[in-house]
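Omission of a single protein chain aside, the complex is shown with its protein chains in their original locations.
Going by the order they are written in, the chains are A and B; count residues from 1 in each one.
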Amino acid sequence: MSSSKRSTIIIEHLRKQQMWDALSRGKRLDGRDFSEIRQLELETDVIKKANGSARVKLGDTEVIAGVKVGTGEPFEGLENKGALIVSAEVLPTASPYIEPGPPDEEVVELARVVDRGVRESEMIDLAKLVLVPGKIVYTIFVDCSVLNADGNLFDATSYATVAALLTSKLPIFEMQDQKVVDTGETQPMPTTSMPVSVTAARIGDYVLMDPNAEEEACMDSRITITTIDEGFCATQKGYTGSFTPDQIKMAAEAATIKGKEIRARLKGLVANNG
Amino acid sequence: MTQTRNLIDENGKRTDGRGVDGLRPVKITVGSVKNADGSAFIEFGKNKILVAVYGPREVHPKHMALPDRCVLRCRYHMSPFSTDTRKNPAPSRREVEISKVMREALEPALMLQDYPRAAIDVFVEVLQSDGGSRCAGITAASVALADAGISMHDLVASCAAGKVDDKIVLDINDQEDKEGQADMPVAYMPRLEQVTLLQLDGRLEPEQFNECLEKAIDGSKMVYEIQKQALMQKYFGNETELKEEVP
Partner (left out) sequence: MHEVKRRYVIPGDKIVEGNFRPLMNVIRSGNALVATRIGIAETGRDGVKVIPLSGVYIPRVNDLVIGKIIDHSSLSWEVDINSCFSAHLPAQDVFGRDFSSARDDMTKHFAIGDMITARIIAFDRTRDPMLTVQDRDLGKIPRGELLRISATRVPRLIGKRGSMIQTIEQATQTRVLIGQNGIVVVTGRLPEGVNLAVRAIRMVEEEAHTANLTQRIKGLLNVPDTTTPPPQDRGSLVAEASKPGEIESTIDEVEEELEVEGEK
């Protein structure tokens, strides 16, 4: 069951005034334009024990994603595909408002939206990751830990997940005498496309990309749009306000353009780390 | 634990090339978690552990507050990707026990009576684990608490010693932990010369106990120097001394 909550962060009226003043002049409080994203840092292979990993800093939001590959049963209904699941935790280190415990509805939504972007983009050819059809397949777990939260966990988590998967080394398993054996060799993860998630918040009539925590505390509604080269693969409207259909269409167009730009940057950052 | 193969070669070198008294490389960075009141990131061998401190702050739920002192809460938690096989994110019994002994290792150093009805939260997040993670966690937690400006009698430094190939060695690594004969983590307040954490897992002969304890304390003292340097670096940069005033 999901219920309305009181807002955890109460933004000072002075800051709201400053924000409206700035927005009316086309700027945000941190000096950015409406469609500007914060500084993006990316480092891959930060967790050597994982098959792949990435640390992303988007402004002050910091996320680490780790990939662990094993073997197991396929998902029901997907007997001829490898199993992939993205999970997330917002660690209690991330902000004064987090309490330790099982993921709440916001964190579950975060994991599922990132998962959807990866799954529906088909960035990993899961059909290639089957050992015994219907019985034993590769299992790919991507676990994301948010270390510091300053807004837009969706995009930061998505970029970390995608970068970790792109740079993962897949262990090569074989069946020997009906048992799974790790041959000890690895191969690069078989990836195709690269989904890019772009999130925007609506404050009044202004739509701002890559909202920070303060902007999220003032927003009316939020939209996350994930694109691939060929089009869209996932979308999620969040928070308690609404969008007009035109605002959504504009956001979709902006996400496509911005998505291309961010895709190029992520590719560059991944290449630098290699 | 009984050992099955040699972990120290004929030249006295261990599996990672160290001698019996060698400490793994330790690096501490202070203040990387922007939202926290204090934080520290430690690399202790291959351990990568992030500690964030929030406090003193209000206690929620209110009935848990203590009237005459601060509540100290400590959580040791491992990310699923931190171990060889993926770890379920739900707290394991090991994490619950380690959270408790860590809290009990840090509490003697803190002046909790200075903050009645408040709470101090210490969150220890293991991003990559490699033997001795609780020692690394306590070491980083102590630095994070100092970074948060909590009043303390002393820092708490921590290091383990163990028995491997019938020899007492300093700071056992993951392989030595799994395949060796004994593991003794210790936490120590260097100025007060007090031990605040002591555990033993394995078998030691009577004379070996004292030797192991002494070695772990020596290791803790080495770790303390690194803690001190990390704090001085963050707060005072390259200057270690203020100019002395002369009238």
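Quick note on the criterion: a residue touches a chain if its C-beta (ideal position, glycine included) is under 8 Å from a C-beta of that chain, and two chains touch if they have at least 3 such contacts.
Bear in mind that the values here come from a model prediction, so they are computed numbers and not experimental data.
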Selected from B:37, B:130 or B:177 as touching the chain missing from the view: B:37
Listed residues B:8, B:26, B:124 or B:189, member touching the removed chain: B:189
Full-complex contact with the absent chain, from B:51, B:146 or B:197: B:146
Interface with the unshown chain - residue positions in chain A: 10-18
Where the unshown chain meets chain B, residue by residue: 37-38, 55-58, 67-68, 109, 111, 115-118, 146-155, 189-192, 228, 231-232, 235-236, 239-247
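Keep in mind that, in the parts below, only the chains that are shown with their structure count from here on.
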Contacting residues of chain A [partner chain B, same complex]: 46-50, 53, 60, 62, 64-68, 70, 87, 89, 91-96, 99-100, 102, 141, 143, 145, 147-150
Contact footprint of chain A on chain B as seen in their complex: 33-36, 39, 46, 48, 50-52, 54, 57, 60, 75, 77, 79-86, 89-90, 121, 123, 125, 127-129
